[in-house]
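One structure is given here, and the rest of the page talks about it.
One chain of protein is taken out of this complex; the other chains stay put.
Labels run A and B following the written order; every chain starts at residue 1.
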Amino acid sequence: MIRTTRVCLGCIAVLWMAAAQAQNTARTTKEGMLREMEAAAAARAAPMIAADKLRPRIGGFWEPEKSAGALVTIDGKTPPMTPAGKALQRQRMAQIRAGRSEDPMNLCLPPGTPRDMLSPGPFMIAQTPAKITMLHEHRHLIRHVYLDGPLELEEADPWWEGHFSGYWDGDVLVVEAAGFNGKQWLDSTGLPQSENMKVVERFRLVGPDTLEDRITIEDPEFYSRPWTARLTFRRLPGEGRHLVQEECSEKLLEFPLKAYAPE
Amino acid sequence: MKSVTFAALAIAATTAAPLSAHHSFAMFDNEKEVTLEGTIKEFQWTNPHTWTQVLVKDASGNEVEWSIEGGSPNSLSRAGWKRTSMKPGDKAVVVIHPLKNGQPGGSLIRITINGQPLGRPRGS
Partner (left out) sequence: MWVALTSNRSNPPADGGSTPFLPWAREFFEKRAAAEAAGQPLFDPTANCLPSGVPRIISSPYPIEIIQTPELTLILTETLHEFRMIHMDGKPKPDNFEPSYFGYSVGHWEGDTLVVETTGLNGYTQVDEEGRPKSSDMRVVERYQKRAPNLLDVTYTLYDSRTYSRPWSGHAQFRWAPDLRLSEYICEENNRNKPDSTGKLRLGVEP
């Protein structure tokens, strides 16, 4: 059934303005409450700031020590897969060989976890007491790791990147991720993941300018046991460094971007 | 400064379209409201926009599939929506701004699922 009516635009505008005005009045009387909120936030932050002073400094710019293709176990072997895992990867490799790759990265979808750490090019870690933020030039991926771990996921939307939570275990930053949509590949060879995958990464400085990431994958649907991969990154001088985000979607345009640009 | 803010809010309200960062909603007739009663065929809880596919009987009793463009999961979840807020077969009453070109599509204003209204995000 379909009904049609006309909207009173003026009425909406007046209501909005009244609401905004009321909100603004409330705002000034709420001043004291806000000061209290600010003070509470500062009090919450104080112990985190104190603890942060003792942490290793992993903030700054990093790049992969070597370009990673296939994700392998820490002793260089193929990950231990279930028959379902093997079959899915075989199918994906066959599609790649036939020139019909269905790699979600080709559609500019985000690399997911842990594939974002296989990204070429530099990334930045912003280290703050309550949060570690990783910003990649490649696909302008942002990882938000709140230091409120261990991860407790109740009802969460499945995400490409998963949901993160982290904590410091001595000198090791432990980053846990779960709540994936299961659609991304773990690497360019099509290693699979399911919605139930759990990823734990352990970041630590193994030299003053070398960062290690030990990645443990647990996903019983596709892997017969949890397995661990290892990546390393070298520190880049930070001075004046600028990350220019790669805009993959330019490649998805059906015409040159310049064709419809204002200029 | 205050007057500036109010002016901006008033503009947002008069267009009455979702506060999109993605694309113009000028393909919709933002001065017209159409109420559809039908059955949910599919709910796409996706970025950059959610899409609600609704089966609605037209004047001659034929079932037509309408594509209703809503806010992003990000803004809708902050208004209390979930990806499970509706499922195929649910009875829906949907108020939309229809496409200007007459095709069966529109932008979501509000929706009631099995008699329960869902929350409305800011500005839409």
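Note that contacts are C-beta pairs under 8 Å (C-beta built on N, C-alpha and C of every residue); 3 or more make two chains touch, one makes a residue touch a chain.
Predicted model, so just to flag it, every value in this text is computed and none were measured.
Asks: Using the touch definition from the top, which of A:Met37, A:Ala50, A:Ile74 or A:Leu153 touches the missing chain?
Replies: Within the whole complex, the residue contacting the unshown chain is A:Met37.
Asks: Of the residues A:Ala43, A:Ala98, A:Val206 or A:Ala261, which one touches the chain left out of the display?
Replies: Of the listed residues, the one touching the omitted chain is A:Ala261.
Asks: Touching the left-out chain: which of A:Thr133, A:Thr216 or A:Thr232?
Replies: A:Thr133
Asks: If the hidden chain were put back, which residues of chain A would touch it?
Replies: Counting over the whole complex, chain A touches the hidden chain at residues 27-28, 31, 34-35, 37-38, 41, 59, 107-110, 126, 128, 131, 133, 135, 140-142, 144, 146, 157, 159-161, 238-240, 242-245, 247-250, 252-255, 257-263.
Asks: In the full complex, which residues of chain B touch the absent chain?
Replies: Against the left-out chain, chain B lists 1, 4-5, 7-9, 11-12, 15, 17, 19-24, 26-29, 41-42, 44, 46-49, 51, 53, 65, 67, 69, 72-75, 77, 99-101, 103-105, 123.
The rule is simple: only the chains that are shown with their structure count from here on.
Asks: Rounded to a whole Å, what is the gap between the Cα centroids of chain A and chain B?
Replies: Averaging C-alpha atoms per chain gives centres 29 Å apart.
Asks: Which stretch or stretches of chain B touch chain A in the complex?
Replies: These residues of chain B touch chain A: 2, 5-6, 9-10, 12-14, 16, 30-38, 45, 56-58, 73, 77, 82-83.
Asks: Could you please specify the touching residues of chain A with respect to chain B in the complex?
Replies: 1-7, 9, 12-13, 15-17, 20-21, 24, 155, 157
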